[in-house]
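With one protein chain held back, the other chains of the complex are shown just where they sit.
Order as written gives the chain letters A, B and C; numbering starts at 1 within each chain.
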Amino acid sequence: MGGFYIGKEKRARKAYGFDEVALVPGNKTLDPGDIDIKWKIGDINFDIPIIASAMDGVVDTNFAVRMGKLGGLAVLNLEGVHTRYENPTKMIEEIINSSNKEAIKIIQNIYKEPIKEELIEKRIKQMKKEKVITAVSCTPQRATHFGPIAQEAGVDIFIVQATVATAEYMSSKKKGLNIKKFCKGLSVPIIAGNCVTYQSAYDLMETGIDALLVGVGPGAACTTREVLGIGVPQVTATVDASAARDDYFKKSGRYVSVITDGGMRLGGDICKAFASGADAVMIGSAFARAEEAPGKGYHWGMATSDKNLPRGARVRVGTTGTLKDILYGPAKLDDGSQNLVWAIKTCMGYCGVANIKEMHEVEMVIAPAIKSEGKFFQHTQNLF
Amino acid sequence: MGGFYIGKEKRARKAYGFDEVALVPGNKTLDPGDIDIKWKIGDINFDIPIIASAMDGVVDTNFAVRMGKLGGLAVLNLEGVHTRYENPTKMIEEIINSSNKEAIKIIQNIYKEPIKEELIEKRIKQMKKEKVITAVSCTPQRATHFGPIAQEAGVDIFIVQATVATAEYMSSKKKGLNIKKFCKGLSVPIIAGNCVTYQSAYDLMETGIDALLVGVGPGAACTTREVLGIGVPQVTATVDASAARDDYFKKSGRYVSVITDGGMRLGGDICKAFASGADAVMIGSAFARAEEAPGKGYHWGMATSDKNLPRGARVRVGTTGTLKDILYGPAKLDDGSQNLVWAIKTCMGYCGVANIKEMHEVEMVIAPAIKSEGKFFQHTQNLF
Amino acid sequence: MGGFYIGKEKRARKAYGFDEVALVPGNKTLDPGDIDIKWKIGDINFDIPIIASAMDGVVDTNFAVRMGKLGGLAVLNLEGVHTRYENPTKMIEEIINSSNKEAIKIIQNIYKEPIKEELIEKRIKQMKKEKVITAVSCTPQRATHFGPIAQEAGVDIFIVQATVATAEYMSSKKKGLNIKKFCKGLSVPIIAGNCVTYQSAYDLMETGIDALLVGVGPGAACTTREVLGIGVPQVTATVDASAARDDYFKKSGRYVSVITDGGMRLGGDICKAFASGADAVMIGSAFARAEEAPGKGYHWGMATSDKNLPRGARVRVGTTGTLKDILYGPAKLDDGSQNLVWAIKTCMGYCGVANIKEMHEVEMVIAPAIKSEGKFFQHTQNLF
Partner (left out) sequence: MGGFYIGKEKRARKAYGFDEVALVPGNKTLDPGDIDIKWKIGDINFDIPIIASAMDGVVDTNFAVRMGKLGGLAVLNLEGVHTRYENPTKMIEEIINSSNKEAIKIIQNIYKEPIKEELIEKRIKQMKKEKVITAVSCTPQRATHFGPIAQEAGVDIFIVQATVATAEYMSSKKKGLNIKKFCKGLSVPIIAGNCVTYQSAYDLMETGIDALLVGVGPGAACTTREVLGIGVPQVTATVDASAARDDYFKKSGRYVSVITDGGMRLGGDICKAFASGADAVMIGSAFARAEEAPGKGYHWGMATSDKNLPRGARVRVGTTGTLKDILYGPAKLDDGSQNLVWAIKTCMGYCGVANIKEMHEVEMVIAPAIKSEGKFFQHTQNLF
């Protein structure tokens, strides 16, 4: 695939993000009402291909129940405030009310409290009681420990999530998670990630996982790219991981869903993720704007609390409507942040495709993000 | 045409917008006074190749009459306030006076009022009485119903306009508009759109339309690209649609004019549309600045009122002069927003071309939008 | 040279501006004190390859004399306030003191006053009396009339300048300037322009001119690109015109100097013009900052006064030092706007080249304009 010289005898590929591409409408169009956006993880079916991220300002048990009842999935973070504190509301309020200057330090302190196994059990049962599909996540270091506890408590899907996850992890001191063994040890479907390359996606699929999270560095509450320099823009990362999925499917007959995670703010970004090959998307900041979100219009990343190297800001996004408004509208904002489901279906109708699989084949063009031309006038209007 | 890899085995073309190109002057120059910018739709001739968009803040019957008398064409929206309300002024004032936060909701409410057939007839007759060419537009869903009413009332041109229009539309529930049949059913010229690709342009031309609207996503009051991810920048879209026009003409002997619609703020943008192959341009925000515009310096898109998924902001552009100032000057502003006709002729003179057809062949270069170098000094001037 | 597809079967070259390139230092370095930056027009020699633009806020007779004594050249506009008014100071003050909203209209009005032949004579004699090389400019329409008057009054160099100048101009009503005949008719050297392409540069050189002005659309006080869409960024325009110069020299043995005109704010931009092939540069806004400039920190373009289609803003740049500071320093600012001569020599020393001709061969890289990294900290500093 070549790439470009970035210096003597060193080449680099150009990678693309959502802001750099646009979708091309089809040569026929379809009624959005006819479009099918269902998908599944293992044998579990979902009406809509949208997952809420395991961020403490976004998902608590109430939010997860509401999301499940609306046809989606929300992931509860097993290493967040909800499993560290019997009553996390007070902690979240402390985070929300802190000054910009102190937010990181306060978050670091709050996350020093140990995780309670009984709270893991309790939170999962709170969600299961409402008869929705439940999903929880933790880091690879704790997966072997928390996995069985969560399964015992009745969880439906278990997620192992690190900034960068690979099938092979090497350490002189501690043993890394053997994902293959972990998958065999649990009976519920496993989602793992995040990754951004063809090879690491393929390797992870071979460990037996049921779905893969794609995305390193792109999220609104994530500063991994600034802090570590690491990151592959999401369009290219999704295209590459999807190629691995298709190749692995051809070889193994097993379809491991690709979930694009991070960097999507608006309906248009989500549509581009599907056109890049995603089977579903995982979203944080857009859901932080829901009335049901515990962060009350604020959110922060999973690495914001890192005690040595926090990578993520506390971001204020405001509260703009209910979760139902955000998913199903009617939209009261014109910026693409509400009625995401209808936006996806409308887009697919204009692109002339009937389901997510067909959406993978939609043509994209490389096109710079449009500068709001309205701004031109707003800028000059005070002259008149 | 190749394109670039955006990931493993997936390619995308680069598409270009107005801000990314510039025109190259010719090796001879012409007197602007000698330049011919006439064009026609079917057998109807126009002095200037500029059309005002069917936006409620831009075109009412008064505006359309004034535009017609000045040699251009303005389109009245049959699904806007002017056909929903006997006295739309009050509604427009409500929209203008609403806060940023409430504008969308107020617009959505105002557009819930049903459309009155008698107002369609009345508005058209108000315009015809002044002996100007009249044009009205509606969406494909209502075209079969409104087309005959409008023709009966004496309209000269009928426009069928959707965010994305294709010759073929598929729905399990409702029957899509059969454009071919619709064209045969009416005796007035039909303009249809919008589209952005060679194939969909070609397919639409084959249905029998007389002119084609090109542009998805670029306008100042449009957020389709943010909300749906769809959009092809206008230079590339116009070049492609023009190639379809030329190929279709070679095959059929019928010349279907290409009208670039949206994304042009200034004279320079309009000139680039012609160099991309346009026969005429359709403009919204530039005319919203006219004293005659009903929006009094505000405008909003046709999809801003969508009850499920509004895609378009209410934009304040200010009022800067009369419609005559904007079209024929003399310009009192130096920013390219006034005296558009002389700007087109001056540009064509510098490019050494005598008419719009020759303008289609003018050389373009890819060149980044110039940052106002004046800003450098404005930024630093307070140091001195 | 190919270029890129911007749509079906239409290609465009990428053109580059100053902000998009940077100079590569040499593999040897030279003492700046040893570097020769002399150049000539016809048989007239200049110490420094810098010309002040014929803008009314920049050049009056006093400024021109001062510039001449410092080794450079300043051009007096024969169609500006200085030849329309016996006492232009009052008019300039009116322009300076007008509001942003009214500036264009006031400028248009002031320039309606007819040009006086006796003032042409008077201004040239005022300059000649001080024994400096004098240059004046006018548009092609007035060249045949003003040329002999200026020569009679003792001018040393005559400049014919239009937004776009070509050897051939066609009009049904008025006869265009025959530059070839005009050159033969005057005995003083002729500079003509502006142009931006190889062919038009070559054609103009064949008419017998002594130097060529290169640049359409790039200046700080110019809005040609916004208003007309026309413009070729200066690096590419200069490279192309210089190629024409070299080819014409090979064929004719006559060396027609290339003067890059417009778009250079700072020493670095000027250095890039020379590396692109320029023999000299023409500068406006940088000299508007001189204490000697009549505009007292304001300037405006030659097309700002156009009565139909003004193309140029009145820009406030502030006054930062004397003309001597700007040309020869010592610089009191660190932004590259002062001590331009030493900046050129220092640059050439680092590039390892001893004169302007060698500078034409210096390597450039394509490199985005550096964002001031200081801004990062300035942006965040208020957190601490």
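Quick note on the criterion: a residue touches a chain if its C-beta (ideal position, glycine included) is under 8 Å from a C-beta of that chain, and two chains touch if they have at least 3 such contacts.
Since the structure is predicted, the reported quantities are computational estimates derived from the model, not experimental observations.
Peer 1: Hey, which of C:G33, C:P114 or C:G253 is the one touching the hidden chain?
Peer 2: C:G33
Peer 1: For the chain that's not shown, point to the residue among A:P189, A:G295, A:P310 or A:G329 touching it.
Peer 2: Of the listed residues, the one touching the omitted chain is A:P310.
Peer 1: Looking at the full complex, which residue from A:I95, A:I159 or A:C195 touches the chain that isn't shown here?
Peer 2: In the complete complex, the chain left out is touched by residue A:C195.
Peer 1: Which parts of subunit A face the unshown chain closely enough to count as touching?
Peer 2: These residues of subunit A touch the chain that is not shown: 3-10, 12-15, 17, 19-20, 104-105, 108, 163-174, 176, 195-197, 199-200, 203, 216-221, 223, 225-233, 236, 263, 265, 285, 289, 297, 304, 307-313, 315-320, 335.
Peer 1: Spell out, residue by residue, where the missing chain touches subunit C.
Peer 2: Residues touching the hidden chain, for subunit C, are 1-2, 13-16, 18, 21-31, 33-34, 198, 235-240, 243, 266-272, 275-277, 329-336, 339, 342-343, 346-347, 350-352, 363-368, 370-374, 376-378, 380-381, 383-384.
Basically, only the chains that are shown with their structure count from here on.
Peer 1: Taking each chain's centre as the mean of its Cα atoms, which chain lies farthest from subunit C?
Peer 2: When every chain centre is compared against subunit C, the largest gap points to A.
Peer 1: Over half shared numbers or under half: where do the identical copies subunit A and subunit B land at their interface, same or different?
Peer 2: different
Peer 1: Quick one: superpose subunit B on subunit C by CA and send over the rotation angle as a multiple of 5°.
Peer 2: Superposing subunit B on subunit C takes a rotation of 90 degrees, nearest 5.
Peer 1: Take the average of all CA coordinates in subunit A, do the same for subunit C, and state the distance between these two points in whole angstrom.
Peer 2: 54
Peer 1: At least two other chains touched by the same residue of subunit C: list those residues.
Peer 2: none
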